[in-house]
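Every protein chain of the complex appears in place save one, which is left out.
On to chain A.
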Amino acid sequence: MSSQSGKATLTPHLARLEAESIAIIREVAASFRKPVMLYSIGKDSGVMLHLALKAFAPGKPPFPLLHVDTTWKFREMIAFRDMMAKKVGMELLVHTNPDGIERGISPVASGSALHTQVMKTEGLKQALDKWGFDAAFGGARRDEEKSRAKERIFSFRGPGHSWDPRGQRPELWNLFNTRIRDGESIRVFPLSNWTEYDVWDYVLAEDIPVVPLYFAKQRPVVKRSGTWIMVDDERLPLEPGETPEMRMVRFRTLGCYPLSGAVESTAATLPEIIAEMRAARTSERQGRLIDTDEDASMEKKKREGYF
């Protein structure tokens, strides 16, 4: 990368990851009838959106953003989402599973497994069907979890959004097989080859906005199953003897607030976050309560249509 290019702050490694992701995003725009980019508000989505804006400059990305709203996101996430959509000038579609609302599904009352199944997985499938999207970008990375390590960059989904780990197409070179029939679709993961380190290094180098929840701050929390759960609104019922206390905490990953554990931290800036991450001894998914349900639980969820 030449030093006059304006990308002087990117290492050769990050520059290569960036170029690879941009090529993947362009490929989808060129090959599919109606693509959409899933936007889940977290740091990975933020990086993916940033890459999409770069891929089509001086134009705008030729697809909308989609957020599947479980109604249990942190308030700061929703405010950030609306601010970002406005800032980048892209269409933002929001879908919430109406059946789940009617059934009163919530992570508190229904448990994490059912809540995830109905509000995230089913909600996502409804949204993709409702607008007829044939390709959907997701921000998943191969380093996140074991069954993701074998995921294709272009992941084929059969009718009903089914994922068959044994039926995935071999993916050689960058010659992606983009051919699908009616009713079939492709999930595309432009950040497949990025690690958590790469994402934060890139956020820092490119000055990408992220939700303030990633930065340490005094927040009202209660301790549950060894992790700090934030009391984001009055919907979180407190158990007998529980009193929210103010702690200096931050989040490594963001999801529905009763399912996202915070860590105690003083890291209030990007360099401090990166330093803390490099010294950390636990993986980012540790704070995610949905993965620990059982062995190979991610593979199971993916078969059902989870991202």
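Following the convention adopted for this analysis, a contact is a pair of C-beta atoms (placed from the backbone, for glycine too) under 8 Å apart; a residue touches a chain by one contact, two chains touch by 3 or more; residues count from 1.
One rule holds for everything that comes next: contacts and distances are computed from a predicted model.
Per its UniProt entry, the chain excluded from the display bears the name "Multifunctional fusion protein", taken from "Peptidoglycan glycosyltransferase MrdB", "Quinol oxidase subunit 4", "Carbohydrate ABC transporter permease" or "Multifunctional fusion protein".
Contact with the undisplayed chain is limited, among A:I78, A:V108, A:V222 or A:A280, to A:A280. Considering A:R142, A:H161 or A:R187, the position touching the chain not shown turns out to be A:R142 (whole complex).
Looking at chain A, the residues touching the absent chain are 1-2, 4-7, 11-13, 15-20, 22-23, 26-27, 29-30, 53-60, 142-143, 145-150, 165-166, 168-173, 175, 177, 179-181, 192-193, 195, 197-198, 201, 278-283, 285-286, 295-296, 299.
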